[in-house]
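Then we have subunit A:
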Amino acid sequence: MPPRPPENSSAGPVAPEPARRSTLSRRGFLTAGGVAAGVGVSVAALDLPFFSVAGAAQDPMACRAADVSASDARMVISNWTGYIDPRNKPGSTLADFTSSTGIEVEYNVDVNDNAEFYAKVKNQLGSCDPIDRDLIVLTDWMAARMIGLGWVQPLERSAVPNLHRNLIPDLQGKAWDPDETFHAPWQSGLTGIAYNAAEVDEVGSFTELLTREDLKGRITLLTEMYDTMGFMLKVVGADPGDFTSTQWEDAMDRLRQVIADGQLRSFAGNNYLQDLSAGNILACEAWSGDVLQAQLENPDIRFVAPEEGLSLWSDNMLVPNQATHQDNAERWIDYYYDPEVAARLAAWVNYICPVQGAQEAMEQVDPSLVDNPLIFPDAELLRTTWDFKALDDREQSQYEREWADVTTG
Partner candidate 1 sequence: MSVEAPAPPRTPGGGRADRPARRSRRPRGSVTGYLLLAPAGIFLLAFFVVPFYSLVATSLFDPSGSDFRGYEMTYAWGNYVDVVRDYWGPLLRAMAYGAAATAACLVLGYVLAYAIAFKAGRWKNLMLVLVIAPFFTSFLIRTLSWKLILADDGFVVNTLQVLQLLGDDGRLLATPFAVIAGLTYNFLPFMVLPLYASLDKLDPRLVEASSDLYANPVAGFFKVTWPLSLPGVVSGTLLTFIPATGDYINAELLGSTNNRVIGNVIQSQFTDANNYPVAAALSVLLSVLIVVMVLVYVRRAGTEELL
Partner candidate 2 sequence: MSRLAEQEVAGDALGAPASGEEGPYDGLRIRALTKSFGSYTAVRSLDLDIPRGSFFALLGPSGCGKTTTLRMVAGLEQPTSGTITLAGEDITRTKPYRRPVNTVFQSYALFPHLDVAENVAFGLKRRKVKDVAAQVEAMLALVELETQASKKPAQLSGGQQQRVALARALINRPEVLLLDEPLGALDLKLRRSMQIEVKRIQTEVGLTFVHVTHDQEEAMTMADTVAVMNGGVVEQMGAPSELYENPRSTFVANFLGQSNLIEGTVRRRDADLVTVDMHGVTVSVPAHRVHTDGDRGWVGIRPEKVLIGEVGAELDAPGNTVPGGVITDVSFVGVSTQYLVRMPWGQELQVFAQNTGRQRMFAHGEQVELSWRPEYAFLLDASQDVAAGADRVVG
């Protein structure tokens, strides 16, 4: 789900735009001259603090800290909840990492939402200040935005050989970082449809989800624009990977129509599977890993690859600017791209494993999962997946604002 930074399709660091007329550097208190100039001059001339905010783009080359990994065997990670095997147990992947490398890991589960995390770090990264993290995990489109803003450090190719050797081909070559210079997928997932088999017949396509009378008012869609709008574009016959603005408007109108018809109960970011399990909704747009976990409690919950196809996405490890333990972070990335480690992790988190060779290694870890298509999708399934077209900054702003307007009525 890659929005592309403007003027820079090769996703390299983006130089900040030239400073505007009134920038941070010119913030200041009212001066005597300002008062004198005030007569007959617009108030803008007063140049008060907070007036105008410069762009937040940075140059990662100019915005890096000295690496202290060699002398300080530590690193700090921010990840989503439930995204790693129990880490305080001996024999966990994290414990093994620490015992084999000697690196102490401070593992935070403080990512709940891409936009929220972005809002949290925006002020620091936007002004080249450290956020005290060596590795953060964000979804494709947010990773693309941060890379585009120049907030992410490039990984040293030679330090992460496993990444370049073992990343599955379907996740390679993203428009926003074609050769994995800045990101390494942590786990991947599919976006499709889930339904409650105890209540309704199978919901085989997105079009069905949006039109079937028996589902009226009993479905939810995801709050992630790239997921949901990808499907909407498919529904109106467009290709999410390459669409025109007219097609985008068609897809938006279709969505507005769905809302106006009362087909949709709400947009959901989390808890949607609880609603599905509790019978409040009958079907929904869903993430594969969530469905696998929900099935453990309620076998009636089913995941469907809709006729329109599936969206394949990843949550990606990124080294933010001013990280002081990049070497250690790179060792972590390389460690988790070891197929055996990846298999152990995948056996626990039930998301799609981005590491080639992990399926074979899974024979030793948990043979029952080897053929699970939601962990190791076969080529046929992966062929139906699609990717969202890269958006430039203006498109991104425009689409996200339209999206926000639709979802908040």
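We take it that a residue touches a chain if its C-beta (ideal position, glycine included) is under 8 Å from a C-beta of that chain, and two chains touch if they have at least 3 such contacts; residues count from 1.
Selection criteria: all candidates are chains of the complex that A comes from, given by their letters.
Given the structure is predicted, the values throughout are model-derived calculations rather than measurements.
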Candidate from 1 or 2 that touches subunit A, complex-wide: 1
Residue ranges of subunit A in contact with candidate 1 within the complex: 5-6, 14, 17, 20, 22, 42-44, 48, 50-57, 113, 115-116, 118-119, 122, 126, 148-149, 217, 223, 225, 259, 262, 264-267, 271, 275, 278-280, 393-394, 396-397, 400-401, 403-405, 407-409
